[in-house]
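The structure that follows is given in the form of C-alpha cells.
Some chains omitted; the rest stay in position.
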C-alpha cells in the first residue's frame, strides 16, 4: 500500500475498509495485523461475526502459520464479541480500558464494524458510538475497521456506510463488481487525512497463499517529481512577492510535491493561489 | 461444480445459493443432497415452505427414484417447519442438538432460508440468528441454504440478502434474467473463503430429467498452468531477496496457481508484491 499512501497508514490513525461480500475485507484485516506483528507491534483482532477458528484457518491458508505462535504467546489477542456486547463495552469500559493500556502502538482490527452500528437504530447514536470507538482506540494504536457495503453496488452513500467514512481518518474502498466475463476488483483510497494519497482506482486480486495483491505498476511512473522542479524555479522568480517565512515554507512544500499530486493544475495557477493567500 | 471451485464445496463449510423465482434453487438443493447420499453421507432436508410431497415429486421427476429408499431407511431426514418454529429451534435447541450429533459429515439443506430471516424484523437480530445457524450447523456437516432474491433483479445488496452472504463461507448466485427472445440463466460464484474460485458467469440450463447443467466448456482452457511455470522461474531469480522459508513457501504457492487465478497481473508485479511483503 505504501506507494499509494505516501508511506502507508499513519500511526494513531483510524482506517475504514469498505467492501461487498467477496471483496476480501477479512483478508485485508489479517494482512494488516500480520504486518504489525512482524514489525514487533501487538495485535488485537475483534471479530464480530465469525469464530476465531474460521479466521485463523484463513490466516494459515494464506501461508501465515506463525499466527498460532503469536496467539499462544499473547502478542495477538483475539476477541469474539456480539455487536451489542461490543457496543456496550465501547460505551462503558473502553475509555478506562484505554487509560490503563500500557503497550506500545498496537494494531487493532475490528471485522466487521457493521454489527456494532446495527446494535443501535438511531443514526445520531450510531455516529456517537462509532465516534467514541475511533477516538479512544486511536489513542493506543493504529486502527482498521472493515465495513460491509449495503445498498446498491459500489454506492457508499447510505448512512450506515457514510457515518464511519466521515469519522475515520482514512477510507479505503474495495470495489467488487461482477461482470459477464470477469470479476472486477478495484482498490480506491477515498480519503486520507494528513497524507497525500493516490486518487485513482487500482486493480487488485486475491491470490491463494498470498492474499490481496494490489496492482500499481503504471501508477509508479506518475509519482516522480519532474515537473515540480520547474515549479520551484517559478517560486524563486516570485520570491519578492511573498513574506520571507512563507517563501521558505513554500520552497519546502513544492519540493515535496509529486507530479501525481499536482495533477493538471498549472504552475502559474498554483503560484497565483499562493500569492493571493499569503502575500 | 468442481472445476469452478477448485475441488467443490468444502466440508464443514456453509454455502448460500441465491436466485429468483424460477432460477432452480430447490433443484440445486436436491442435487446437493443426492450427491451426498450417493457418496455415503447422511442428508437433512429442511423445507421451510413446501410440503415433503412436492419436493420428493420434483426429485423423482429428475430421475432420482432412490430418494424413496433413502427416506425409508432414514439416511435422509426431512424436516417440514415454519420459519418461526425453525428460528425458535435455532435459538433454543440447535446448540445442544449439534453437541449430541454423532453422525459423520452430513449434508444439510435449508430451502429456502428466507422465512427464517423474515421471522424476525430487526436486521441485527436476523444477523445474529443466521450467524448462529451457520456456526452450529457447519460443525456437523456441509451446509447449503437457498435464498430468495428480493429487490431489483440481480441486485444482491438488500440487507436480507446481504446478511447471509456476508456470513456464509461460499456464495453462489443463480442469476435469472428474462429477455425478449431467450431466458438467461447464469451461475456466478460470488465468494468462497479458503478456496480459489471461478470469477466469471457460467451459463446453465435446467434440463428435464437432469436438473441444473452448468456450462463451463470454454472456462476449462483458462485453468491451465502455462504462464505460472514462468513465474516460478522468475521467483528463482529473486531467491536471494527472500528469506529461505518464504522462498520455499512461494515456490509451492506459485506452482499451484492457474492462469485463471493469476488473471492480468504481471509476473513482475506479483514478484514485487512478494518482495515488499516478506523481505
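Should a chain be cited, it is by its letter among A and B, assigned in written order, with residues numbered from 1 in that chain.
Here is the rule we go by: contacts are C-beta pairs under 8 Å (C-beta built on N, C-alpha and C of every residue); 3 or more make two chains touch, one makes a residue touch a chain.
Keep in mind that this is a model prediction, so the values were computed, not measured.
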Copy number for the full complex, please, knowing 2 are shown in place. 6
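Just so it is clear, only the chains that are shown with their structure count from here on.
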Could you say what rotation angle superposes subunit A on its sequence twin subunit B, using C-alpha positions and rounding to the nearest 5°? 60
Centre to centre, by mean C-alpha position, how many angstrom separate subunit A and subunit B? 31
Residue numbers of subunit B touching subunit A in their complex, please. 123-124, 127-128, 131, 135, 155-157, 159, 162, 165-167, 169, 171, 173, 188, 190-191, 193-196, 199-201, 249-250, 252-253, 256-257, 261-266, 268-270, 273-274, 276-277
Given the complex with subunit B, which residues does subunit A contribute to the contact? 2, 20-22, 35, 49, 51, 54, 57-58, 61, 63, 82-84, 112, 114-115, 118-119, 148-153, 178-183, 203, 205, 207-210, 213-215, 217
